[in-house]
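First the structure, which I've put down as structure tokens, then a few questions once you've had a look.
Every protein chain of the complex appears in place save one, which is left out.
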């Protein structure tokens, strides 16, 4: 229940640093009887995997997940599920030059201050490498939500630097290396990334995650509202600087008459709320957007200090993502799945005996 | 540990609905020896209190907090602190017309779906009235943080509808009824609110909360990062639709060379990060912004349905805030204080024995 | 989630010390729709109340519980339930003489060491007075368990000093002031207590709590086994020094062939296990026994030290229970109810979708 665990009933605990022996996680509280294979998990792990396109880091990580426990005859037994990914490609020498350096925009300085010293190899625990286990755990949640409630969780790159997706075609997302739903923006994205690479710089991005067919009623006010818990889990992803639901920061300039979603017998007439009212799911699409900062691992030289307080120049060579937002798509999906799953079980625990009130109205009018 | 508790070591559990007998909370885990009086708590409660200006609801709530336990001879004893605010002004009849109606933008529909029925008086537990106890609990955390670590937590209205504060003068904030730090915008705000009242409409807002002098090292990666937990606690406030740190959603279009904050022996040269790197406080100001949606309690007529699925018209009369963002300032401060306090104790638990590494560099260069 | 909260889904958080303004608790996570009145709670509070017989302390505590929230039109709404008992009979002066004294067998010394000082009035938070709120919260759990699953939780005094109940007649328990199930021991108990009073001494006791008709399957291995969580909640009652299930410490000398409970198509042939196997309920009676130490508040003079380290004599005058085990009966029932309730909701959260396996066999053969 310390900082490396998330979820109260469906709990995910992870371990592993960039250059350790292995990454791993324990998924506890999964309902029994769910069919799960390593292949199920590998699909999303491969979507997150670096080295799959020229737009992401060329570091190759096999990221082969092995299930160690909790599955018997192909099904979850209800006991804790252990998983491991062995770390293969450990080029420690790539990083030895940053041992004494506090890279700006990185966690080097704060880890030293918090813990007294740090594992400087590839960022240690603060490396985005730990997110692999989130994806593996999220795949378990995704499968259950899909199978039992028909929930679909889909993420996409809604913006990269100045380029914003305008047409949202869910069928396009997996057809390109950007997870971009707008086929008309692919060329611009490609050109932008080529230029960025030449500059040796990086860029921010916005990722949108949508959960469809979420049952009405999930969320535990007043503190563990569904949106509050999703904000927690999404903000816990490396490089995320903002989380918003529905109209998000646009609501600042909206009027009440404009924002409120009209209910009709056929369903909600709009979804400004992003699928959450009063911290509880409405049955509409849950729409979350996250802002991903540009990575600080760039070859543009910068100023910083060493751990003895001396000034120094820093250039981060090596194989890094110029836009971490791209690979964040499956990670964001995983975190949403983990939190929805936990909230589903918590809701069921308290309310399983509730005799259904009126039939839920449909989500949104198409 | 169900949904009405927040915090792991410094835990706040609340109860109370809009028209119940009383609101209350239990603050558990507060360090012993802190001098606390009811007056200390009342200061912030009065800042949140409705009826204090013509821009907020004219409903009068005495909001007088009583401490029931946990204090002896003026000091916290280390045991749980119980607090109560009796509900005085309970005009239940104001709300009887909404008994069968699902007000758009409100939690009526989802509460019925989740729990099978609801306390329809004034929104019941989903009313913003519950935030009074957050403010009382937050005042305890604020006082400890201030006294022991010199932490200052200050919130302000950074935007209301189209009007954005441009000069941030912390000394101005408490001088006006808007918690606005920009004296030059007061007239525009006054005019805007008068017009809004005539329209019978409401408007959104952005609130900014800043914590100064936070020790370096707070935050529990990978899931309970400081920003992730702050996102949780801030998003748990009614009407919040977005949370961002530092440059927030502006990072989407930033480049890495532009975003990263240079470290110098004199301190950080900028604070794009908003005081958090890798989920851990840097010693710079923690800067969080939240987007508050416009309240749906307006006199502009709208369409909706009843709990039998029939269409109906809704007009919310009564005494409501045309901009809930204004009174959210002390609430946002309180939630930040509660989370910082919890993280401080958690950090201390694990790391109290750590022999200090290098001296922390100062926050930001002025 | 600090030390004054118990339960993960059905959570009880309490506050209040012996001589504070009030005692209170928040029950969070209670399923909606349960009919609860203050009278329901008062029944068990009155059973715990001091001053009801000459065998317990003559201190009079009104112990009138008031529900502050979470109930609407007579039913739980699914939101947090706040309750208060105002402290009436506060004779602070009774206790002023122990201000600087560390009473042996009491928590005076350890509270001073842990927190730096203590509320010395009547033991402050360490007083058994706090158990009143456990009883109120437990009554909510009891009612739900009874109504939805037919669970009956009954406690009794199984031993007081050398006198052991031999016949267990559940119908006798409420007919006498000792909660003793053996009508033949009442005279001996009465005589023993009279003698004890003359001596100015106190005596230990054993309380047994039995839960009947508990569903098969409750318990969350490997750490949150049903018996482990019950051990936690029962051991958290003041003065408890031992907890045992089924044959308890008698198993030390048993052989496997003697201990194991045979399963037959008609049910278990015996219940040496006390209703729990592998940390999960079997459907048989859950039988827990707790050892209650003799209170140290006696008029027999004793040696001790002051907080300045000087030796001193201590005599505890005032109105104290010569056997705290008697009034512990409703408290032990309450703690068992709270833990069973929490485990029921947790089980339901994870396993609600499990399609029933074979029909459960009946509990025990009569």
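Order as written gives the chain letters A, B and C; numbering starts at 1 within each chain.
Here is the rule we go by: contacts are C-beta pairs under 8 Å (C-beta built on N, C-alpha and C of every residue); 3 or more make two chains touch, one makes a residue touch a chain.
Source: prediction; values computed, not measured.
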{"item": "Residue in contact with the excluded chain [from C:19, C:142 or C:225]", "value": "C:225"}
{"item": "Sole residue of A:13, A:158, A:202 or A:271 that reaches the chain not shown, by the stated touch rule", "value": "A:13"}
{"item": "Sites on subunit A contacted by the missing partner chain, in the whole complex", "value": "1-5, 7-11, 13-17, 20-24, 26, 28-29, 32-33, 66-70, 72, 75, 77-82, 84, 114-119, 121, 124-125"}
{"item": "Hidden partner chain, residues of subunit B it touches", "value": "8-9, 29-33, 78-79, 148, 221, 345-346, 348-355"}
{"item": "Touching residues (missing chain, whole complex) on subunit C", "value": "1-6, 8, 14, 102, 104-107, 109-117, 125-126, 130, 159, 161-162, 196, 199, 201-206, 216-225, 227-229, 231-236, 238, 240-265, 269, 273-274, 277-283, 291-298, 300, 302-305, 307-311, 346-347, 350-351, 354-361"}
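Everything that follows uses one rule, which is that only the chains that are shown with their structure count from here on.
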{"item": "Per Cα centroids, the chain farthest from subunit B", "value": "C"}
{"item": "Same-residue or different-residue interface between subunit B and subunit C, half as cut-off", "value": "same"}
{"item": "Intercentroid distance (Cα basis), subunit B paired with subunit A, Å", "value": "26"}
{"item": "Centre-to-centre distance between subunit C and subunit B (centres being mean Cα positions), rounded to whole Å", "value": "38"}
{"item": "Residues of subunit B whose C-beta touches two or more other chains", "value": "1-5, 8, 14, 114-117, 125"}
